[in-house]
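Take a look at subunit A:
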Amino acid sequence: MPAKYLVHTSPAANRFEPITKSGIIAWEEGCLKCAVCVKKRCVYKVYEKRGLNPRQMIDSIDNLCMNCLRCVQGCPRELIHKSISPEYAAMGDDYWSPDIISKIWYQAQTGKIPVSGAGYPGPFSGPGFDSMWTDMSEIVRPTRDGIHGREYISTAVDLGGTEGALCFGEDGLVSGPEIRLLDIPLPILLRMPVSRKISPNIISGWAVAAKRLGTFLAVGAEEMVAAPESCRPFLMPILDGEVACPEGVRVVESTFSAEKDANSFKSGNDARFVCLRLPMNTGIEERVLAAARAGFSIIHIEASPNGSFLDDPGKTMKDGIRAVHLGLVEAGIRDSVTIIVSGGIAMAEHVPKSLICGADAVFVDLALLVALECRLCGRCDMDLPCPVEMDKAPPPWVAKRVVNLIGAWHNQLLEIMGAMGIRDARRMRGEAGRAMFFEELDKSTFQDLGRREEGCEIE
Partner candidate 1 sequence: MITAEQKPIKEIRETIAPYRKILVLGCGSCVAECAAGGEKETAMLASALRMAARMNKEDVLIEDKTIDRQCVRDFIVQLEGVIEAYDAVLSLGCGAGVQAVAEIFSDTTIIPALNTEFLGQTKDQGLWTENCVGCGDCMLYYFGGVCPLARCSKQLMNGPCGGSREGRCEVDPEIPCAWQLIIDRLGRIGGLERLGKVYPAKDWSKKQGRGPRKIVREDQQR
Partner candidate 2 sequence: MKDESRLKQLLDGGHFAVTAECGPPKGADPGAVLRKAGLLKEKVDAVNVTDNQTAIVRMSSIAACTVLLSAGLEPVLQMVVRDRNRIALQSDVLGASALGIRNILCLSGDHQSFGNQPSALGVFDLDSMQFIEAVRGMRDAGTIMGGEQLTSAPAVFIGAAANPFADPLEFRVVRLAKKISAGAEFIQTQCIYNMERFKKWISLAEDRGLLEKAYILGGVTPLKSAGMAKYMKNKVAGMDIPDDVIKRMDAVPKERQRQEGIGICVETILALKEIKGVKGIHIMAIEWEDAVGEIVERAGLLPRPKVD
């Protein structure tokens, strides 16, 4: 299979004991020391392999336990009980839930898709991306068998804009401005998270990962010195203010206001591409339109880390992306601009969902830290020592972990596209008709049900 269709992953062991959901409470007192103890019969050999990591005080009986509760139910003196580990429950926040964090760890470690049995355990729907379902094809659409080797699914996307229509000169050849595009093999770009302390080691590892994935790493212009020279073409320096553009880069990110002419900015820089960053605030669709009209062909819309508008936590980026996309479509200039979104991209499913809503690609930021075993505990912001000693993470390991995570996400993107019968990621952009939205579907299905009248009982 050609390299562009595949992300090569290889296991990258955890450096620290992961915090897992399970908390076993196994009392010795009163133990009858059964000849065939439920502990000995543990399918996962939890008790047999028991070990304590004294630095973190993490007991392996929690890490290996898979919650079958057989020991709880079998101990003749009922000395074994279960609980959720409080450290697990405390990880992250409402958006970056412990479940999401531990799944990212798993993917970064193994490069594999999380697979489990027994159906979906989660809530019916939720805010933002959790209120949409992607479509699938039943029998009447073309197959995909990409991941199994027959037809390939392309996840490549372009950065940059094209004209709405081609212009031809009198010679019959295409005239007009040259169409310049940057091709990346998957609709995912990496990005240094803001407001976290990132060591040069990590920047270096991320840069290598960006190179290996063939995508870009957006990184502060000051931090980028940490990256190896060979990775330079895969870096996207974030230029705040009038910082000079470093040599050897292909694209820079700017925070210049949209009012300023894109060309005037470019003239002072070597990079051929400029990505304009705009905050996802109320009215974003107008500002994107303005920027596009001003000539910016790549626009990065930054939402909050929890996937909401920066100025209104009640609005989710899902709606913001749809509004921007529709605004551009209505203005007839959708193809002249590439929309990259960031903020709250925490799970593989957020990539296709962002695309379906209208983005061309996404930036992954916090998830890159979580891939390195970050627990999002925020201790670094409080000047407390990092429980996973992030600053000591070796760059090759960092690169491997990130490639694993993105590789797993890539495979999951293929699953979604395969199910939809879409063979090109570019075709997925804005395909809202191939998605189902909770708000519409729920209302149209249920609003005309019966009514509860006086004296009625419900059950």
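Heads up, the rule we're going with is that a residue touches a chain if its C-beta (ideal position, glycine included) is under 8 Å from a C-beta of that chain, and two chains touch if they have at least 3 such contacts; residues count from 1.
For anyone wondering why these and not others, all candidates are chains of the complex that A comes from, given by their letters.
Just so it is clear, the model here is predicted, and its values are computed rather than measured.
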Candidate number, among 1 or 2, whose chain touches subunit A in this complex: 1
In the complex with candidate 1, residue positions of subunit A that touch it: 28-30, 32-33
